[in-house]
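A single protein chain has been omitted; all remaining protein chains appear in their positions.
Going by the order they are written in, the chains are A, B and C; count residues from 1 in each one.
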Amino acid sequence: MTRDTIYRDILLEHARHPKNSGRLENPGLSASVHNPLCGDELELTLALSGELIQDCRTIVRGCSICQASASIMSEMIIKKTLKEAIITGRLFDESLRKDNEDVPEMVEPLRPFLALKTHRSRIKCMKLAWDALEECANQDKSPNYT
Amino acid sequence: MTRDTIYRDILLEHARHPKNSGRLENPGLSASVHNPLCGDELELTLALSGELIQDCRTIVRGCSICQASASIMSEMIIKKTLKEAIITGRLFDESLRKDNEDVPEMVEPLRPFLALKTHRSRIKCMKLAWDALEECANQDKSPNYT
Amino acid sequence: MPNHTLISQCRKDFPILKREVNGYPLAYLDNAATTQKPKSVIDAITNFYENHNSNVSRGVYTLAEEATEIYESGRDAVANFIGAEDSGTIIFTSGTTESIKLVSSAWGQKNLKKGDRIILTEMEHHSNIVPWQLAAKSYGIELVYWPVTTEGRLDLALLEELLTNSVKLLAFTMVSNVLGCINPVEQITEIAHSHGVPVLVDSAQAVSRMSIKVSEWDCDFLAFSGHKVYGPTGIGVLYAKKERLEEMLPFQGGGGMIRHVEKQSSTWAVPPQKFEAGTPPVAQVPGLKAALEYLKQYGIKQIERHDNELTEHALNQLTEFPDLELYGPSEIQNRTGVVSFNLQNVHSHDVAQVLDESGIALRAGHHCTQVLHERLGVPATVRMSFGIYNDPSEIDRMFSALDQARAIFLH
Partner (left out) sequence: MPNHTLISQCRKDFPILKREVNGYPLAYLDNAATTQKPKSVIDAITNFYENHNSNVSRGVYTLAEEATEIYESGRDAVANFIGAEDSGTIIFTSGTTESIKLVSSAWGQKNLKKGDRIILTEMEHHSNIVPWQLAAKSYGIELVYWPVTTEGRLDLALLEELLTNSVKLLAFTMVSNVLGCINPVEQITEIAHSHGVPVLVDSAQAVSRMSIKVSEWDCDFLAFSGHKVYGPTGIGVLYAKKERLEEMLPFQGGGGMIRHVEKQSSTWAVPPQKFEAGTPPVAQVPGLKAALEYLKQYGIKQIERHDNELTEHALNQLTEFPDLELYGPSEIQNRTGVVSFNLQNVHSHDVAQVLDESGIALRAGHHCTQVLHERLGVPATVRMSFGIYNDPSEIDRMFSALDQARAIFLH
């Protein structure tokens, strides 16, 4: 079994059995985002207590990569602060742009996606969930993430 | 002396000493035309008695070909009916489009221009005076030239 | 099948078809997005740059006259190819999108006013929707949609109902870039004209596949792109009937389209120059001409037959699989080689990526027809679309590769 097949299996497993799928009632923050290239849609709802993400859910109408990304993200951000979550997303973004495969510790769980980063057309699918997170942070006017 | 040089000399002679240059007072018909490619301008005034072109004058601000064309046309159309003159112009136009050098009797005096017809960019210069004539005929609503 | 033998000859004319992708020979099935280029087209562009390159219409020197001659002979070739009586009705643009925008702007500005309506169909490409939405905003007009039937067709009886007094234009595609249906331009034009309504035909998908006869059909506007008829990118065509040309204001301002420019106002050249502002796609014109000559060499009849055989081959297999859903007509009549479908429970992007691993190039997504996809009730579809160089065996490879997609995503 090659490394790429292992990664693919990890992603497929998430796509088939997505974690934290659904919608929170009365979420602290929520965002709906859209990939104009393929028409995919993703809705993210967050429950916050103070700075901390207590819970999150996603509804995805999209491809396996988009679904896997939402599922893995949901596991990564629960019990993190919104700020930490945003930073993780940005580090992921940077890793996708880099030529090498070195990734910061925080981005480790996202390695399976990095194996696909030469497929530039799929980058938007990998990032759609993280875009929704940014969108939530934008709505959360109080702190400054930039 | 080649045929082309003879033709060129005929044209140059006309360009240097244009026939019927100037403007008629109280002309029966008149038209100002313009070549947008090079900015050349030409004004034609006609004196008619009934159908007959009694006299004509041209003022040309243009290249040697344009000036020669106006000069030669003026010689050809005086004492012709407006209708005959228009037909001559259209036969000239047809001859310029044809692949061979056969020309109708009426167009004979315009042969020096036909030697230049491969220079497509100069066709408009050759025809500007004749365009002015068409313009005059258009204003002369009474008869039907088409 | 003598036809296949002949058409299969043409594969060697396309240098890109020698390519391998992921270890497999390239099976290019995305011809509705753009077509590949035969060597004669590439050579025509190279020849222009290497021997005749110059700007057109304004120079008196030899090179400029040659370039102008080449440019105008390209206009003649287009007129001839689409059955236009007069080359003066052919305007070169940068593509279908700009051609339609030219009509919505140059014709629309003068002929559309508040309360007017325009009819579009639900199967239009965004290029034939968005310009009209922008026009709707500018002129206060209303957009009315001619619905798509459940078979993926247009119902002519419905059109009669939509053609009310306030309708000022009917803009429709000749071939849907998703459903593959062929809409009967001549009939539709006749109906529209009987209500005094001019028609714009988006023939982006049609020109490479069937014969076009604008003068005979009497359509008012017709638009297409060079890159979808085996020609270069960066060039398109707008045909406009003489009467319509005369109703049009200038579109873009610049060199070549003027008669006289003064500080505060200008007068315009006659059509088609009036609508060709600035340096046109000079080197692309001989490329487009070479493409049309290439098509003529094989003959549109033969190309049509080949396209039909491939379409039938694809439809026959598609309907065998219960987990494949076809969008567009399942019968071959008035249908061409654009075949869209979905594999149940697998996203179209995932399908396309797995197929790519076997060297099969086709498209997944909404294909710039979100209104149609809304109507179909799916966000995205997988689309294969055929060109003259495609072979039934490439379609077979596509169906085998679908098994891999099933294995990966549905096991």
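By our rule, a contact is a pair of C-beta atoms (placed from the backbone, for glycine too) under 8 Å apart; a residue touches a chain by one contact, two chains touch by 3 or more.
Here the structure is a predicted model, which means the values were calculated and not measured.
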* Structure fact -> Filtering B:Leu29, B:Leu44, B:Leu110 or B:Cys125 for touch with the omitted chain leaves B:Cys125
* Candidate in contact with the missing chain, chosen from C:Gln284, C:Asn308, C:Asn342 or C:Thr381 -> C:Gln284
* To do: Taking the full complex into account, find the residue in C:Ile16, C:Leu158, C:Ile332 or C:Leu410 that is in contact with the omitted chain.
  => C:Ile16
* Asked: Considering the entire assembly, which residues of subunit C contact the chain that has been omitted?
  -> 15-16, 19, 21-22, 26, 28, 30, 33-34, 36-37, 41-42, 45-46, 49-55, 58-64, 94-98, 100-101, 125-127, 129-134, 136, 143, 145, 225, 227, 232-235, 250, 252-258, 260-266, 277-284, 349, 352-353, 355-356, 360-365, 368, 370-371, 374
* To do: Spell out the interface residues on subunit A facing the chain that's missing from view.
  => 34, 36-37, 118-122
* Structure fact -> Where subunit B meets the left-out chain, the residues are 8, 12, 37-41, 61-65, 119, 122, 125
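The criterion applied here is as follows: only the chains that are shown with their structure count from here on.
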* **Whole-Å gap between the CA centroids of subunit B and subunit C** => 45
* **Whole-Å separation of chain centres (CA-atom averages), subunit A against subunit B** => 77
* For subunit A and subunit C, let me know how many angstrom lie between their CA-based centres, rounded off. => 38
* Asked: What are the residues of subunit B that contact at least two other chains?
  -> none
